[in-house]
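As you look at this complex, bear in mind that one protein chain is not there, while each of the others sits in place.
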Amino acid sequence: MPSGERFSGGAKINFFSAWDLVVSGNPTLMAIVRLSLAVSLTAAVIAGAVGMPLGASLALTRFPGRATLIVLCNAMMGLPPVVVGLAVYLLLSRSGPLGAMGILFTPAAMIVAQTILIVPIIAALTRQTVEDLWSEYSDELNSMEVGPVGRVATLLWDARYSLMTTLLAGFGRAIAEVGAVMIVGGNIDGFTRTMTTSIALETSKGDLPLAMGLGLVLICIVLAINAAAWVARLWSERQAG
Amino acid sequence: MRAPSSELPLVLDRILFKAGVATILNHLSLTIAPGAPTVIVGPNGSGKTTLLRLCMGLIAPTDGNITWGGRRQASMARRAIVFQRPVMLRRSTAANVAYALAKADVHHSHRAARVDQLLARVGLFDMAQRAARSLSGGEQQRLALARALARDPELLLLDEPTASLDPASTRRVEEIILVAAQSGIKIVMASHDLGQVRRIAGDVVFLARGALCEHSSADNFLNRPTMPEAAAFLRGDLVI
Partner (left out) sequence: MQNRFLSLALSLGLGAATLVAPAAAQEKSIIVASTTSTQDSGLFGYLLPLFNAKTGIDVKVIAQGTGQALDTARRGDADVVFVHAKAQEERFIAEGFGVRRFDVMYNDFVLVGPISDPAGITGSKDVSAALTTIQAKAAPFVSRGDKSGTHFAELALWKDAGIDIAAAKGPWYREIGQGMGAALNIANAMNGYVLSDRATWLSFKNRGNLVIVVEGDRRMFNQYGVILVNPGKYPSVKKELGQSFVDWLISPEGQGVIANYKIDGQQLFFPNAEKKAS
């Protein structure tokens, strides 16, 4: 249901109006923040589930074309979000190959686009981390007769603190990008409007202070999530070394 | 339960091992038979670590044959190795042992009891829940021994397990090794500590520059060395 609610009631806008919206728990803003987090966290979790084993496998196996694949993966860390958005758009469009799914202009499409955007980042960084760890672990694991799947699992688990940072890098990229979600989500009020598309929209409406304020809110949220991850890491490191 | 399979005798037949152009082991032949611990002695770079890795089956020789109990490509199932600097997995002491048990195909339901047993055997029972990486060097070495023993080995290979330990820690590690040897596990251990040779070795393999110089009983090696290099080593001369 479109909220139809404007952020500001026509009152004098100032730089702190975005902050007032946060403090007063403005439902429109809260819904947007929730959606942004839901989409980007889901994308990060899926991309982690796909990209980490992928990166680890790339680190541990030797096959022709591996070097090419690694370079490709590293290069794809710089995928332009608009291009990913466009590709996903054409894929999910009614006249595209996956049009029958009918998920264009929904949060699901945004998750797909952001997942594609960050899988290379997570895979590439995981590959490097796991490869470095493998040089340390190879003798030990080989002498315990750990098979290929076990190797991937063990190295991913033992690299978990570095991989947490990798995952945060992916999440950061996802929640900060606007190009892909704008194209595949459509910035629909109350449905696919995220923090970044809101900022773009307020900028285009000329409400630069509100746009900047929303930007600061976004930065605070990202900061809070990173702080939480840091605390979780400290706690877990004390438990398991 | 795994079917008992004999790893011994371990026979190395004219082993050549090259790393690039450098020859690490030069046509070395050696038979390791059941019995008291075999200690491999020799200066740094003499090829001790490479020899142990070959014995474990972690690497293949450039030329020559290795057989375990007469078989060429025996599985590692009844062998274990402890490296000079063992890698502690990022988990608790108990979980490190449980991991080794799992990889040795010990059924889930038996693991908890075996973990307690093994930790008690190496004197780490009270540290079970400590993060493995927070253990001291001596404790880490004992945990590595517990992990190796978790594989229920017939053949236990040890690469200078006390090289960087203080006397007290060395003593605890040696006790574990001797108990293991008494229980019938064949120990093959690298060392360049003559005191340790005296305390542990049944027979001694002396390596210099990648070649086997002498293989004799500990008593003969220590008191009646036949090769000049061994004699020099025993005198404390610098053997390169």
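Each chain gets a letter, A and B, in the order it is written, and its residues are counted from 1.
By definition in this document, a residue touches a chain if its C-beta (ideal position, glycine included) is under 8 Å from a C-beta of that chain, and two chains touch if they have at least 3 such contacts.
What you see is a predicted model, and the numbers here were worked out from it, not measured in a lab.
Residue A:I111 is the one among A:V84, A:I111 or A:M195 that touches the chain missing from this view.
When the whole complex is considered, the residue among A:L37, A:V50, A:L69 or A:L86 that touches the unshown chain is A:L37. Interface residues of subunit A with the unshown chain, by the touch rule above, are 1-2, 4-6, 13, 34-35, 37-39, 41-42, 45-46, 48-49, 93-96, 99, 102-108, 111, 157, 160, 186-189, 191-192, 201, 203-208, 236, 239-240.
The rule we apply is simple: only the chains that are shown with their structure count from here on.
Distance from the subunit A centre to the subunit B centre is 47 Å, each centre being the mean of its Cα atoms.
Within the complex formed with subunit A, the subunit B residues making contact are 53, 56, 58, 75-77, 80-81, 83, 86-92, 95, 99-100, 103-104, 131-134, 147, 151. Interface residues of subunit A, counted against subunit B in their complex, comprise 136-137, 139-140, 142-146, 150, 154, 157-158, 160, 237-241.
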